[in-house]
Every structure is written in structure tokens, then in C-alpha cells.
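Every protein chain but one is kept in place in this view of the complex.
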Amino acid sequence: MTFMELRSLTKRYEGAKTECVKAVDLKVDEGQIVVLLGPSGCGKTTTMKMIAGLIEPTSGDVLIEGRSVLSTPAEKRDVSMVFQKPLLFPHMTVAQNIGFGLKMRGVPKDVIERKVKEMLELVKLEGYGGRRANQLSGGQEQRVSLARALIVEPKLLLLDEPLSALDAELRLEMRELIREINRRYRITMMFVTHDQQEAVMLADRIALMVDGEIVQYDGPSAFYTRPRTRRVAEFFGWTNFVPAIQKGRTITCCLGEFTFPGLEEHDGPICLTIRPEAAVLCPEDQGYRAVVRKAVYMGTRIDYEVECLGSRLGISLDSERMYEKGEEIHIKLIPSKIWAVKCDGKTVCDNRVVWENPAPFKTTSGGAGETIAPSVLDPPKLPSEQSP
Amino acid sequence: MSDRKTWIMLMPALLVIVAFFIAPLVYSFLLSLNFFSITSNTTVGFQAYASILGSKSFIDSLAFSLTIAAVSTVVSIAVAIVVSMALRRTFIGRKLALFVYQFNIPVPHLVVAISVLLLLSQTGLVSRMLFALGIISAPSDFPMIVFDQSGLGIIIAFVLKFFPFIGIAVLSLLLTTIDDYEMQAATLGAGPLRRFVYVLLPMMMPSILFSSILVFAYAFGSYEVPFLLGSTYPKALSILSYQEFTDIDLNSRPQALAIANMITLVVVAMVILAYMQLNAMNRMGVRKDGEA
Partner (left out) sequence: MFLYAAVVLPVIPIVMWSFSFRWAYPRLVPEWSSRAWDYVFGQQNIVDAIITSIAVSTAVTALSLVLGYTAAKALGTREFKGKTAVEIFILLPAIVPVISAVMGMQGIFTRLYLTDTFLGVVIGHTVFTMPYMIMGLSSVFRNYNMEYEQAARTLGADRWSVLMEVTVPAIFPGLVVACLFAFVVSWSQYLLTLMIGGTAVETLPMLLFALMGSGDYAVASAVSIVFILPVLILLVLTSRFLTTNGVASGGINQI
């Protein structure tokens, strides 16, 4: 059931040339954690603050449970927010901080006391109630901030990069705590972050935002298997973008012809994208022949830059053996780690190798040994590599 | 980075203050006790203090100076908060307003006092305007703001000087740190009034307290402003002291110094009280520089 909805929500700051948030449409289901993911400065925080009622949108609407809340001031929206900084009121104790929301709602003192105690237990800070904000560590402060937002039992909890100031270990712990709270209380949450790892760990759904627009709204795994555009792909660690032509359901490029299940029909230029871990070594009579141009030892894996059929590919192989520069290897591509994306206007053939001394070289591909001369201008037509 | 080097770096400044500020304070205390008596017919002791504390003019002046300082400070704080709150939100012309806001901070008190005199005295510009409008028919119809016994003109001059001084400190807090805290309070269900009472005001307090001390002390000991705008009775303490000091009768000098020392005493007591209060706030965590 849709709990909250954004309808072409737009914000343009006074004096700004472009909109900071551009006509964002988004539906959030009840009880889910939706992560708003994007690079810094893309409009995530502005979107959150508009939902909370802290910033007035230029146009568009925010609906909670089907009703527009634009005319409701922040304090009456039943939307709690945890900010990047803990913002514990310095003139109050931890307990007073946590109880603040209830005090504002005129809840009797003994009830507040009881609930504060519950909350302290929830965030594992029993006995810290009498302390001051400056007697807590960063992680503790952020947990108090979380407890303070939760105590009012908000319909919607907004979290604006609440973990970005914490160290890695604490961050993991806090993510688990947030998921646990979400599961236990069924509170709908919206979480802002620029860290894709964090997004994937927390989210039921991820809304990827770039330049004030939501470019893809999907379950976490979709971003690793079916990114929609090149920008999305880049954000989720897709590295190789090979210019290609799609006709119907078939994609043709210098590496051959491809087709994937779930690929929409389309005619025109497109980008074939290959994850670095898509490549695996194979026997000489199979796959592509590739020449190592650069090798970087990464510990468990080795990152290579190889030339393969006129394309420069970044691949990552197991570090069992390190191949030297100039060495020849044979690789196969795992179909589930290849995908086609829209080019976002970036159609530069950044994977094409410009040969200093164009010379024909021998390649084996698809099991059929033949000699081809890769040309810079015309990617060779090759037999279909694989079409499962 | 040794402590020793730190103290060497501090030394020149500390020496100047000890030699030319602390020493004069001590010296004037000794003088007030008749220690270096110019005429020899007096004995060392607290006679000067006894004499001023017994004089009605001193008590009246003390009350006058305390009232002036307290009222100017309180009014300035109130105006500063109102104006700063109004200037928080962006609006057209805000940049100019901010510039104007700061304008009076460095303007000498002497000039502000002259302005108030020319504007609000019984023959001042406002009086002339009311005359032109036919509201009053003679200078004496205009209320006695300047040179009056209640010190209204003095207070107005001080407030004009002080409210931007307190206000700019408050405003810079409001625009930076406090803003986020207010948003947080709003999302927790606090309406505008409650946000002001429970969050904004407590968070502004240390800064207000600090500037208030400076302002109160200045108003309490100022010479120029009450000299230009005050009535002949009661006189501000500083004026009383200066007059005694320049009296032809050298025997009244200890009294002059005793009055000056009383001013010092009040101000230092204030500083100590405020320091303790600020310290208590620090312990409460208002300033976070003690974090480990």
C-alpha cells in the first residue's frame, strides 16, 4: 500500500539558475525502507526537508496516506527526522533530549520517563539518561538522536545521512539497529546516503538520484543486474562501456553480437556495459584473446586493463597468477554480468583503442579461429558470442 | 610545544596589562586609603569609603548608574533578539539591513550621544517636526528626554549602541548552529513559540550573557554619554568621581578614588558572577570544546 507519495516535487532556490529537485515522482510503500541514493549535491537532502516540511517546494505535492501535507507545518506532520549531525540540544540531558518530542505533545511526565527508559534500552544506552551531549561519543550521540526521533512514534522517519560521520564498524552496527527497528515497529523510513554499499544493505527499494532527478527506482539487486542508464551503471560499479548498435533485441559491437533476457526492443546506438568481474579465464581455443596493458595487484584480485578486439577493457581476475604487461590471455564473459544501457548522451567511444601501429593480429573467438584486422572505424562483425 | 614557550609568548601582553592596568588599580586603591597622602593631616584607612557611603549624592548616583546600566542592557537584549529574529529569514534588501545593523557597533559613543542630543532634546529635530505639525507649540511642550532625571536620553543612546553589538552575536548564532537545531525541534513536534522558549533562547543565552557583561560594565562606568545627556542630579558615578578628583580641594581625592574603586568592585563582581554562570553552562555542555 502506498504510504507516501511525491508528485512532481520541484525546488528551485532563490537566485539559482536550475532546479535543485526536478519534478520528482516517488511512491513509498508502508513499512518499507526506501533509500534515496546519490552523489552529494544532487538534491537528496532538499527532497527530505521538503517531505519533513522544513523547506517549501516550488511546485509539486507531498502526500501522506493520500492527503496533501503541504499546508501542514513541520511540527504537525508526524514526520521525524534524524540529521547528519546528532544535533542533541546542548542545554539538556540525554533523557531530556529523548523526551523532547513527547514534552512538546503535552504527554504527562511519568509517561515520558517510562518511554525514555524504553528508548534508552532500544538503542542500548541504559543508564546514560543523566548525561550531557558532550559526554557521549559520536556513535552514542547519533543513537540518542535516533531514539529522540522514534519516541514520538512517527508515521514516517527520515534519516539524512545519519551514519556518515561514524567509523566503519559503528556504521555497520547502526545499520543493523535501523533495520531491526524497521522490522519491529513497521515504521516507514526514508534514508538518504551517498554510499551505495549502505544503500544496498538497508534498502527495500533504492531511488537513485542524479542532478535532482530520480534516474532509477528499483530493488537493490536490479542496480547490479539491470541498470537503466550509463550513469546508474557507473554509480554501481559497472566500468566498461562499449559503443554498440541495437536492432530489435540484438546488440552488435566490436566484441560480437549479444542478446539478453529482459532486454527491451530498441533500434539505435546503445552502450554495452561489462562488469569487471564478468571476465573469467578460459582455455586458448575458447573466448577472446586479450593483451594485458596494465596490471594492478589488489590483494585477493588483480585489476587488469586489456586490449581485446580493438576495445580497452577493465577486468578483474583472481590473483592466483599475475599476468605481466604484454602477455596474452584468453577470457570469456559471464552473460549475467553484461548489460546494455542508454548512453545518457555520452556516446564517446572511450573503450576504443587507438592503434599506434595498425597491424592485423590473430584472435580466436567463439571457437572459430580466424584472422581479423580490427579497424578503428568499423567494429568487426563477429559470430554471436552467446545467447542463452 | 612546551608550556614555557606559551607563557613566553603571552608575556609581553600580560606585562603591559599588569604594569599599566593592574598596577594603577592597586595604586588607586592605596590612594583611596590615603596611603600617599598629599596633605599630611589625614591618616591611612577607610575614611573615604565611610564618607562616600554616608553621602546621599553617592548613594543616589550609585542607584542611578546601576539603573541606567541595567535598563539599557535589558532593553538592548530584547531589541537585539527581536531584530535578529526578524533578520533570520531571507528577504529583499537583507544585505543592506545587515550592513545597517552593524553600523552603530564601531561608532564612538560620543557621536551617538551628540546625535541623540540633536534629535531628542527639547529643541531637537523631533521637537521641531512636532512643532511644524502643530502638535506642540513650544520646546517646553516636548517631553524632557535628554537631561532628565530618569536618564532616558542616556538609556536611548546606550541602547542604540548596544543592541547591534548583542544582536550581531545572536544573529550569527541563529544563522549557523542554531538553525539546524531549530529544524530538528520542528520535526519533533515543537511549534514556533515552543522552539523559541525551549531551544533558541537557551542556546543563545551564553552569547547574550557574554555580550551583556561588556555592555553593562560599559554603561555603568561610561563618562561621555551621561556627561552630554545627563541631568545635574543625580550624576552618573563616573562623573561624580571625576568631579571629586578635579576638585580644588585635594582632600576630596581619596573620595574620588573610592568612588572609582566602587565602580571597579561592582564590575569585577559582575564578571566573576557571569564567569561562574558561563562555567555552569559550559558544564551543561552549551559549548562543546571540552569534548574528549
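A few points about this structure:
Read from first to last, the chains carry the letters A and B; within each, the first residue is number 1.
In this text, contacts are C-beta pairs under 8 Å (C-beta built on N, C-alpha and C of every residue); 3 or more make two chains touch, one makes a residue touch a chain.
No experiment lies behind these values; they were computed from the predicted model shown.
In the full assembly, the chain not pictured is in contact with B, by the touch criterion defined above. Only one of B:73, B:184 or B:222 touches the chain withheld from this view, namely B:222.
Within the full complex, the residue among B:6, B:57, B:90 or B:149 touching the omitted chain is B:6. If you put the hidden chain back, the residue from B:115, B:150, B:252 or B:277 that touches it is B:115. Interface residues of chain B with the unshown chain, by the touch rule above, are 1, 3, 6-14, 16-17, 20-21, 23-29, 31, 36, 79, 83, 86-87, 97-112, 114-119, 123-125, 128-129, 131-132, 139, 160, 163, 165, 168-169, 171-172, 175-176, 211, 213-214, 217-218, 220-224, 227-228, 237-238, 241-242, 245, 256-257, 260-261, 263-264, 267-268, 271, 275.
Please note the rule applied: only the chains that are shown with their structure count from here on.
With centres defined as mean CA coordinates, chain B is found 57 Å away from chain A.
Across the complex, chain A is touched by residues 90, 180-181, 183-191, 194, 198-199, 202-203, 205, 281, 283-288, 290-291 of chain B. In the complex of the two chains, the chain A residues touching chain B come out as 14, 49, 52-54, 73-77, 79-81, 83, 85, 87, 89-91, 100-101, 103-105, 132-135, 148-149, 152, 158.
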